[in-house]
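Every protein chain except one is present and positioned as in the full complex.
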Amino acid sequence: MYRGLKLKPPLFEIGLKGYIYGNQALELAKEADRISEKYDIGIIFDPQYVDIPLIARETRNIFVFSQHMDSVEVGRGLGSVLPEALKNAGAVGTLLNHAERRITLTEISKAIKRADEVGLATLVCADSPEEAAAVAQLKPNMILAEPPDLIGSSSAVGKEFIEKTMALVKSIDPEIIVFNSAGIKTAEDVRNVIMLGAEATGSTSGILKAKDPYSVMEEMVKALKEGWLEIHPE
Amino acid sequence: MYRGLKLKPPLFEIGLKGYIYGNQALELAKEADRISEKYDIGIIFDPQYVDIPLIARETRNIFVFSQHMDSVEVGRGLGSVLPEALKNAGAVGTLLNHAERRITLTEISKAIKRADEVGLATLVCADSPEEAAAVAQLKPNMILAEPPDLIGSSSAVGKEFIEKTMALVKSIDPEIIVFNSAGIKTAEDVRNVIMLGAEATGSTSGILKAKDPYSVMEEMVKALKEGWLEIHPE
Amino acid sequence: MYRGLKLKPPLFEIGLKGYIYGNQALELAKEADRISEKYDIGIIFDPQYVDIPLIARETRNIFVFSQHMDSVEVGRGLGSVLPEALKNAGAVGTLLNHAERRITLTEISKAIKRADEVGLATLVCADSPEEAAAVAQLKPNMILAEPPDLIGSSSAVGKEFIEKTMALVKSIDPEIIVFNSAGIKTAEDVRNVIMLGAEATGSTSGILKAKDPYSVMEEMVKALKEGWLEIHPE
Partner (left out) sequence: MYRGLKLKPPLFEIGLKGYIYGNQALELAKEADRISEKYDIGIIFDPQYVDIPLIARETRNIFVFSQHMDSVEVGRGLGSVLPEALKNAGAVGTLLNHAERRITLTEISKAIKRADEVGLATLVCADSPEEAAAVAQLKPNMILAEPPDLIGSSSAVGKEFIEKTMALVKSIDPEIIVFNSAGIKTAEDVRNVIMLGAEATGSTSGILKAKDPYSVMEEMVKALKEGWLEIHPE
């Protein structure tokens, strides 16, 4: 667990995957940056590798993450995503083990160690509460648990899944922040997931396939904040 | 085979792998750019993904390639290297199927098609003359044949391997440019490979682990040119 | 190309995948054995690994193939399918690179070499005519070309696909036998594929999900023979 980055719930994640890139990604990043500041909500934003440097330079509030990273050391490993190169490019963290980019247990373990070493936060994906518990033993900063059959669908993740994930992960390490995503298409879905106990959530296709991605993104972040304050009154 | 990029032998390839990144990679790129112009030799330069945009912007002569690319379409595919994003970032081509990043036959085939579609040249690696012939059927721009046990070693690839690769690939498609690398540590190795009939070659550790990478790189490119002119007098 | 096994078109392949195993697989194998003899048609039958020894012992006419094989040598490689162990268990060949079990180009190349060495025939899958041509350069005994989106579907592979595959493969090596499958659900589909020029075909779900697999299998083999004799009158 890398401690050099201030990450506190509630958080929101926008995984661009390969939906947008270049200028379109930069513009969305700037808007996310404005929204992050306006609502004082941490937003994890993960663009294509080649877009990391410019987006990192042009934003101040969002957390620019890589979509994947390899555990390779400086040296060989053609085609790999080198931790040091990511850090140098301005990334502050990385996703690992997403359903569209599975890695072995050993690689998850090594990549978390490399991220800690280099100074990058880790958000590791898991399919089930049990997998989330397994990942928790490897001490990432955050875990994103989502039932894979709901990714990209219109059914949001449910109560039992969220509660079980929270209970298992927190009993292993209460510092690990738990995301629950999958099927988050509207601000209402965001609110529901938070009301069910998640500390963070996110959306890809819900935002990127929307007619007006900027307003959907803002509504979601607003719903995240309101839902959070409702159950965690200050 | 993408026809929008002028690639003519002899060529030289510098695969950075994960040896250097950031400013160090940029400085080497600028030097490669100067050498490419000075000797009028095409240099393929493949840095870490995140370093592509800046290097592409700051150089005029070298061919900035990606170390790998996926065949994904715009949309899903978290963690993938999207062809459109590479092109937009300034890359003009991509390596595929290096011994340190093997892909399936189907993925090689699809990635070449995607590269053609998006406008990126392809340099596909093969372990043996027979594999080079197999790859030639898929119409890449270039094939890099190297015996994997010699990669990073100090024994350079031999005469029979080079001749067989040339004969097989050229009989399938004479337009495909053939690289022979592996074990290229000195300017003398470069010269030998060219004298044995290769159209192009390259080096990673020979340059990056040298005391003075700039002068080794320049000597290699100079040897490439001299060897080439000796057997292809104008 | 292993020359120790007499394989001549037309051929039929039944890939059990994981649909049936144990006694049910043995009974289907015995029936395939009877049909192979009755119609004098070579049938390639590929059961689960653990079912190979008994099926090989209990049949005389069918060609018992493995569904996959690794290129490992005798020694390390826990979890791999060792060529020597397959041969010893009675298998006479192996499938390689099926759409449900893709391998790298290098692994295809090495596995064919190992099969030749150990004495096993190879049937290598390809997605497209171009991939089939690529595979042909590696000298397998047989190539199974099928468009992956048709596998398990009810649309059979078409005329252009078959003709292009045949032309490309035969121009590289006329000894390689070409299968065209995908979407073969009925005896009529078998006949059509043969009339379109394929030398061999096969079916999995068309047989295994049928109400009466035995009679569907027999009808298919009969249609294969009749179609073949119609266009190759003796």
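To keep things simple, chains are lettered A, B and C as they appear, and every chain counts its residues starting from 1.
The rule is simple: a contact is a pair of C-beta atoms (placed from the backbone, for glycine too) under 8 Å apart; a residue touches a chain by one contact, two chains touch by 3 or more.
No experiment lies behind these values; they were computed from the predicted model shown.
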| item | value |
| --- | --- |
| Which displayed chains the hidden chain touches across the whole complex | A, C |
| Residue of A:V92, A:L138 or A:V216 touching the missing chain in the full complex | A:L138 |
| Identified contact with the non-displayed chain, of C:I62, C:A89 or C:A187 | C:A89 |
| For subunit A, the residues touching the chain missing from this view | 97, 99, 102-109, 126-128, 130-131, 133-139, 148, 168 |
| On subunit C, residues whose C-beta touches the chain left out of the figure | 15, 17-19, 21-22, 46, 48-54, 67-68, 72-82, 84-86, 88-89, 91, 95, 98-101, 152, 204 |
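Keep in mind that, in the parts below, only the chains that are shown with their structure count from here on.
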| item | value |
| --- | --- |
| Touching subunit A and also subunit B, the following chains | none |
| When subunit B is superposed on subunit C by its C-alpha atoms, the rotation angle in degrees, nearest 5 | 180 |
| Most distant chain from subunit C by Cα centroid | A |
| Distance between chain centroids, defined by C-alpha means - subunit B, subunit C (Å) | 37 |
| Subunit A, residues touching no fewer than two other chains | none |
